[in-house]
Structures are given as C-alpha cells and as structure tokens.
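Note that one protein chain of the assembly has been removed; the remaining protein chains are unaltered in position.
This part shows chain A:
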Amino acid sequence: MKSKTANLFYFIPYSLWLFLFVVAPVALILYNSFLDINHHFTLANYTTFFKSGTYLMMTLNSLWYALLITLVTLLISYPTAYLLSHLKHKQLWLLLIILPTWINLLLKAYAFIGIFNQTGVANQFLSFIGVGPQQLLFTNFSFIFVATYIQIPFMIMPIFNAMEDLNQSYINASHDLGATNWQTFRRVIWPMTLPGVKAGVQTVFIPSLSLFMLTRLIGGNKVITLGTAIEEHFLITMNWGMGSTIGVVLIVAMVIIMVLTGDAKSRGGFQK
C-alpha cells in the first residue's frame, strides 16, 4: 500500500509536466482554432483553410519538403549507419555524428549563412574550381541541404541501433541458403532494420513539417511551410485563431504519420 502511494508521488512531476506543457497547450490550440480575430466562436478558420488554395498549397509544400528532407536524410543515413555498425570504434564514430546535435540550431543556421553567402567558403571554392560564384543562400537547394544536415543524426541513431541488433548469423544463414548480397539485403537486412528506419522517419519527417527558422534564414522564405504560416499569424497578423487552426492541421498530420509508420510492434516487426 505504502509503495503504491510512493509510486503515485513519483508520478506527480511527470504528470504536472505532461499537463502544463502538453495537454494544456494542445487544448488551448484547439480552443483558439475555433475563435475568430474578435474572440467569437466560429468555424470560419477551418473553412478558410480548406477553401483557400494558398493554405492547401502551403500544406502540400510542407509535406513535399518534409518528404524530400526525410528521403535525402534516409538515403545518406542508411548506408552510413550500416558502415558505422561495421567499424571497429563504432561508439566513437557515433559520438562524432551525434556531437553537432549539441550545438544550438540557430547557431548552425547562422554558420551556414556564412558558408553559403556570396563571399562564403562554398562560393570561394566554386570560384576556385572555375564554376564561379553562385546564388546558394535562399534557394530550395540550400534549405534542403541544411535541413538534411541537421536531421541526419536523428535518422542515423535508430537505424544504427537496429543494425546493432541484427545478428551476423542471420546474414550468414541467408548466404548459406544461397542468397546473393543483394538478396540478403532485400530479404533479411532491410526488413529487419525497417523498425529503425520507421523510427528515424518519424523523428525526421514530423519536425520537418514545421521547420520555419530554416525556411526563413536559409530558404529566404521562398519555401513557405505551415510552420512559417503559424509564425506569421501569431507574431505579425495577430490572427491567433487562424494560426491555431493551422496548428491543429499540423497535429493531425503528425498523428496520421505516426499511425502510418508506427506498426512496428505488430507482425513484421523485429523484436529483440
């Protein structure tokens, strides 16, 4: 009996946190999304959102760029994680990959402004090899490049863990039964590391939907995502209702992604 009360006691800080910083904000967003600019109850925000081409375009844009970022990140991270898991000092290498995540996102963004600007290192190099200076900053390319750079560690980690769990004897068994390297990858390695890939996609895709600092600093607001729109509504137009509505749409999109990628526990999943 005593231990049960004690357990409840330990639960208090977490419950408070959960209520104050997760439940309450989400409830407030939901509440605000039904208020117009004069704080009257309305459904107009939602009708505006779904009737306006601008917002739908923005949603598609967000999804599209998040998808691109996730895809590029995955293409780089999967082979990297595979390579890492076969290295001798893999924990050290992994640490080096994780290291950049300890640096503030804004700092990294400003660093890239320095690298990509007209007189930056990147353009100096391009001039040196004879290509000449290019407009790098404020392009879609630089936006995806920097976003990918920032997300890569979050993709590598879960895939690396899945690779570590993958026993060499599965790969040997596959070769033993006559499989080529490609067949082994397709039939054994990929399906068994898929849970790691799904976890990585979740941690990369969902935050990528609402990137707004990068769209502004690196993408030069050429790419306008839902994240940018929310920021504008809250800070510039002061239309909190509309901002909240977009927020709700974003939350729903995230839930959908989580459901789609989150069936790792059912059949087909790889469990230790």
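Going forward, contacts are C-beta pairs under 8 Å (C-beta built on N, C-alpha and C of every residue); 3 or more make two chains touch, one makes a residue touch a chain; residues count from 1.
Everything below uses one rule, namely that contacts and distances are computed from a predicted model.
K.L.:
Not counting the visible chains, the remaining one has a UniProt entry; which protein name from "ABC-type quaternary amine transporter", "NADH-quinone oxidoreductase subunit F", "3-oxoacid CoA-transferase, A subunit" or "Cytochrome c550" does it give?
P.N.:
Per the UniProt record, the undisplayed chain of the complex is "ABC-type quaternary amine transporter".
K.L.:
Thinking of the whole complex, not just what is shown, which of A:Ile29, A:Ala147 or A:Val188 touches the missing chain?
P.N.:
Of the candidates A:Ile29, A:Ala147 or A:Val188, A:Val188 is in touch with the missing chain.
K.L.:
Sort through A:Thr180, A:Asn221 or A:Thr237 and give me the one touching the missing partner chain.
P.N.:
Per the contact definition at the top, the residue touching the missing chain is A:Thr180.
K.L.:
Please identify which residue in A:Phe34, A:Tyr149 or A:Tyr170 touches the non-displayed chain.
P.N.:
Reading the full complex, the residue touching the unseen chain is A:Tyr170.
K.L.:
Using the document's contact rule, name the residues of chain A that touch the chain not shown here.
P.N.:
167, 169-170, 172-180, 183, 187-188, 191-192, 267-271
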